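Have a look at the structure that comes next, please.
The complex appears here minus one protein chain, its other protein chains still in place.
By written order: A, B and C. Residues from 1 in each chain.
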Amino acid sequence: MAEFCLGLALLLLLMIVAGLVRVLRGPTAADRMLATQLFGTTGVAILLLLGQAFAAPALWDAALVFALLAAVAAVAFVRRVGTSEHARREDNRGD
Amino acid sequence: MNIPLLYAAGGVILFFLGLHALFVRVHLLRKVLAANIMGSGVFMVFIALAARAGEAGPDPVPHAMVLTGIVVTVSFTALGLVLAVKIEQTSGRSRLPRKGEEGA
Amino acid sequence: MEIRELLAALLMLTAMPFFLAGTLGLLRFPDVFCRLHALTKADNLGLGLIVLGLMVQADSWQAAARLLLIWLLVLLAGATVAHLIARQALRTGQNPWRLS
Partner (left out) sequence: MTLLSALFDLLLLATLLWLAWRLLASADLFKAVVLFIAFSLLLALAWVRLNAPDVALAEAAIGAGITGALLMVALGRLSPEDACPHRLHPTLGQRLSAPLLISLAVPAAVAILLSSLLTLPETAAGLAPLVTSHLAQSEVAHPVTAVLLNFRGYDTLLEVAVLVLAVLGIWCLGEAQVLTLPGSVSPVLLGMTRVLLPVLVLTGGYLLWLGGHAPGGAFQAGALLAAGAVLWLFAGQMLSSRWSDLPLRLLLLLGFQVFLATAAVPVLQGNLLLAYPPGWAKTMILLVETLLAGSIAAVLAAAVIGGRPACAPQSFPPAGQADEEKQQ
């Protein structure tokens, strides 16, 4: 079972690496932020699987912390950068 | 070469990637990011060397030092970013002044 | 015990296509609003099935409750962030993609 969980975690890590392409390509700031949201969810899943694979309950606590703070970066983005000149200019460039 | 030592080697490379960017990059926010990467590299060397203990469990002393280091990193990041904003407000530029410029 | 492990493995294996769909959607869909749609697959079903698979194997009900809490928190955050990002994208003047 441990090996199986580790294999799934490896697959999920591969998906994070693939998703990084969206951060590199953009084109808008919102796209990039969206990609980090997916990384957060996948990261929680990886931590849960690793916690099961190594029988380490502390990893589930780390997953809990990630789940709790999953929204903070995106909220900061929307409330701070989202409507500023910087993002608007970038969005226009992207289209 | 076993896995912890591989991570330690990665940490060394991270440190120098950051150091390089700290010198070469101009924008102040990028310099703060570079310093953060350097710190991560140092932490990785510490944690990787602590992980060599094997069956007995990792060495807790480097772990404690890295925990302290992480919190110090956040505080210098915060101070550095506020300084960068202040520099931009007073000089109109988000980079350090060059020779010959006002404020140099 | 055997059946429980088999069921857990099956559930967790079923989660993988949803994560894959989420990642592929993020990469291949044409604009922010479509990509938002892809993301929910990973949040809701992908993580949900993994949590379910782990809950089947959990030693105690406390561990199972903690797993459930993690999933609910990710759902809450995912839904809110999707709303905020869509709202912000509309405000900065992006028009939803249409099949033309």
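FYI, contacts are C-beta pairs under 8 Å (C-beta built on N, C-alpha and C of every residue); 3 or more make two chains touch, one makes a residue touch a chain.
Because the structure is predicted, anything quoted here is derived from the model rather than measured.
Hidden chain, full complex: it touches shown chains A, B, C. By the touch criterion stated above, the residues of subunit C touching the omitted chain are 69, 73, 76-77, 79-80, 83-84, 87.
By the touch criterion stated above, the residues of subunit A touching the omitted chain are 2-3, 6-7, 9-10, 13-14, 16-17, 20, 23-24, 26, 29, 32-33, 35-36, 39-40, 43, 46-47, 50, 56-59, 61-62, 64-66, 68-73, 75-84, 86-87, 89-90. Contact between subunit B and the unshown chain involves residues 1-10, 12-14, 16-21, 23-30, 32-34, 36-37, 40, 43-44, 47-54, 56-68, 70-72, 74-79, 81-86, 88-89, 93-95, 98-99.
Convention: only the chains that are shown with their structure count from here on.
With centres taken as mean C-alpha coordinates, the chain found closest to the middle of all protein C-alpha atoms is A.
Per-chain Cα centroids separate subunit B from subunit C by 33 Å.
Those residues of subunit C that touch subunit A in the shared complex are 5, 8-9, 12-13, 15-16, 19-20, 22-23, 26-27, 32, 35-36, 39, 42-43, 46-47, 50-51, 54, 57, 63, 66-67, 69-71, 73-74, 76-78, 80-82, 84-85, 87-89, 91-94. Residues of subunit A touching subunit C in their complex: 1, 4-5, 8, 11-12, 15, 18-19, 21-22, 28, 30-31, 33-35, 37-38, 40-42, 44-45, 48-49, 52, 57, 60, 63-64, 67-68, 70-71, 74-75, 77-78, 82-83, 87-88, 91, 95.
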